[in-house]
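Here's a structure for you.
The other protein chains are all here in position, but one chain of the complex has been omitted.
Going by the order they are written in, the chains are A, B and C; count residues from 1 in each one.
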């Protein structure tokens, strides 16, 4: 509880310092203070080069190329292992002796609840607004390719995880970059160290950005929108909202009040299912519009009129939002999945295939279809509206939906923040060692960025979030290239056992 | 199956002889042929005397006086034993060793399914039409008094029943009149014989009248009404309806196809409950009209304007229909109840109390209230409309109800006919001995009257039905008077055991 | 512990395993063994007048047939073997009646065969075994 007290004291201190700016608008002040730095970071990471007149950020090309190479290298593992992945999730191969350990289902569900969320709701709306319906096509394609990236990084995450003497597990790119590359020789060991540190730095940044500020910002925007927009009591009270959320997050990560996190982890899947059902209902109710919507998606993917940058611009938007939604190649999933109980690392790779599939192919497609069908994607709509756009689309069918969506957005945001606070903390302690001071410092900083995120304008937040999250992909994927043969060996051995029936099946399918 | 063949051949023969009259209307012909005899019988039995200007049939006075005397003689047993009767029905005193025998519940349910039916639906409508709302009051009073008559005759029915060597049981007034009165001395024995024969003759007549023709007639009337009244395809096809019903009844009582009877015995209670619930629903939906309806019932009971015969006329209608509905004092119930397994005859007397209570006090009151509340009882309505009146009353609340009521009426009629065919047969074999020829003759006659009943006008049928059923009350109640001390002795012994807790209770209430 | 066993049987063929199990235990512990069969019957069912009057006769027939077709083929071989066996037949709700019979005869352990009901059906309606497991006053063993 002394940690809790430290956290609260710090927060009250921060609040006090903010109040000085009260007469000139606290939100505006914070925004102005942070924006220059945010812009600088963004500019540095998204160094871009022009393709057909569109400035394509290098990191995006980096992600897509890796996903494509992995897909071919593993001979379309994303399609081949689809059925077996389902069998694993369903528990057909559970070892009864390991009952009570983390199952494939639990690892997948936990990873998903850190991923499904604002990316699927706000990100898709932005993509369709800026890139037209055609962006959906490239999003789905990127989702399919991303499955191979997830497969690779999650298999590695399990293979090179650390088990501490007390039984707790630690895993993720930090570990496979160091341990995996070290196996290849001393020079690689050195490179691995550098990549791991770089990854950890970016991961801390990402945990403050896309895993924190973006969540706080978008959930606040939705709250304002649903309580009356500009006229809302909440408008311009972002700092207050930030403080409340920071307090709740603080209770969990500093106060150790696990109950809140546990409740959230139970409600989030329920909200996700509700969201999918509502989306499907709207699509079914407008079944006659579905063919033309798909027509618009496919036509728009190759012939983009009036979209800045033409086809390349559309493709850019689709790929960008897909990557941001499913985080394939970013390395965060490798952390979440590495807790699973299995002695064949590649099994979790198969299970991880389902993450981009559910997150991008299923959920994002549903959102996109709803937006297109209801006509809400009209390009004249302000693209920075984010969640509001999706909310309006659902509202046109179910007038009560914005309230449900608000609850969902708040819960998704909360659960994503809790997950990222854990990813970030693991990276932070990898960098600075594990003791109560480093630990406490990270957590205080995390809470601080909750407040900052709630107070900034969307543009600045999204750019910064993108920058930090995407930066993680550089060290992560570079390391993955070197470790591909390791994964291939695991895969081939396992696949031979699977095909020959040498695996013990504990349940009949 | 040879019996079945005989029955069918006979029916075809009857049908053939009817077809001769086809060109002048078969229904009319049958009606004209039967009416004179029916009128003669009716006139003989309903010899009446004038009270305050109303011709009151002697038999009605006979029933009411007996019921009143029994009520006082047994010190209001109808109220005293009400709770204990319920305990018995619920099985609180079941002997587990007798499991598999006929329970109190089964005896009551079977007796009720032979009683609840057209009397409660058509009879009440006639009473309220002819006597106004006030008739309901006298009906309820008659129902309460009738409980004592049932108590007496059912106790006697069980006490003096015969158990044949093969284990089948026979019971009813025939047995208690002979065996019971024989205990009192040789002269009484002779009287008993005479009364038993008289009862058996009337019972056979009643089984052709109220237990058969009246049922066939009223169920047909309802069928015509619901299929379009005068314009119905069924109108004037009473003989055809009669043949169909006769065929079905024949399958059960001659063909031995028990399945039909068994199905009916399961559906009838369900229909009865549906009827009661629908009635209660109408009453509840018009709750505001209930006080004035009760006002009309009570006021009408003592101040009858515009009703022929004034108060006495109202009272006459109420008593008459109550007696016709619950058959208390008639002796038929004593047959049905005597099959119960018990070694204390009086227990079935307590259970039998519930028959007039449910039949008259509950069901008839509900029907009367619905008719009054919906305003369908308007005295200008043709009183011979019978079931149609009730049907119209329910229809005013639930437009689909006439169809349900039609099914209910058909099933009630069918089940009452099956029951009465058994009562009549027992009386018939009591008179003529038991062998396949007497047996077959009775059954053929019974089926013949089904066809006759369907073809006659309501007035003639009701009068004849009344006559035969009511005639049974003369020998039955006369015998009961002599046997009252026997019942009193049984009652006092049992009541002392009950009050002192000497009875074995197998279940806690 | 003086044990008194009771095995509930459905028909003479379909309860083989339960009878075998019970007989083996009775042999081992020299316990008295009751073989109980319940004819499904409810005191609250509806019946016709004719059925009521013939009920007593039918019941006698049902009991007789139960002894001759179900109980005797099981009890007689066991008796011949020298076991202390007795057959019991009663009408009623199966699980409740088996328990009543067990209580009346001081039974310490009821043995039943598992019926071939599907899981779903058993879950919705409850099988005799699962019901008896809930209500019995003595130990209940269900043999698969």
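Please note the rule applied: a contact is a pair of C-beta atoms (placed from the backbone, for glycine too) under 8 Å apart; a residue touches a chain by one contact, two chains touch by 3 or more.
Everything numeric here is computed off the predicted structure, so don't read it as measured data.
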* To do: Please provide the labels of all shown chains that the missing chain touches.
  => A, C
* Out of A:102, A:234, A:290 or A:503, which is the one that touches the chain we can't see? -> A:102
* Structure fact -> Missing-chain contact among A:269, A:310 or A:440 belongs to A:269
* **Hidden partner chain, touching residue among A:212, A:419 or A:454** => A:419
* Where the complex has a chain not shown, which of A:169, A:289 or A:431 is the residue touching it? -> A:169
* Asked: In the whole complex, what residues of subunit C lie against the chain that is missing from view?
  -> 1, 21, 24, 28-29, 109, 114, 117, 119, 122-123, 126-127, 129-131, 133-144
* **Chain not shown, touching residues in subunit A** => 91, 94, 96, 99-103, 105-107, 109-110, 113-114, 163, 166-170, 258, 261-262, 264-266, 268-269, 335-336, 339-341, 418-419, 422-423
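Following the convention adopted for this analysis, only the chains that are shown with their structure count from here on.
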* Mapping chain-to-chain touches, which pattern fits: line, ring, star, complete or other? -> other
* Dominant chain pairing [most C-beta pairs in contact] -> B-C
* For subunit A, which other chain has the most distant CA centre? -> B
* **Chain at the geometric heart of the assembly (C-alpha centres)** => C
* Between subunit A and subunit B, what is the separation of their C-alpha centroids in Å? -> 79
* Distance between the centres, which are taken as Cα means, of subunit C and subunit B, whole angstrom -> 42
* Asked: Residues of subunit B that touch two or more other chains: which are they?
  -> none
* Asked: For subunit C, what residues touch not just one other chain but two or more?
  -> none
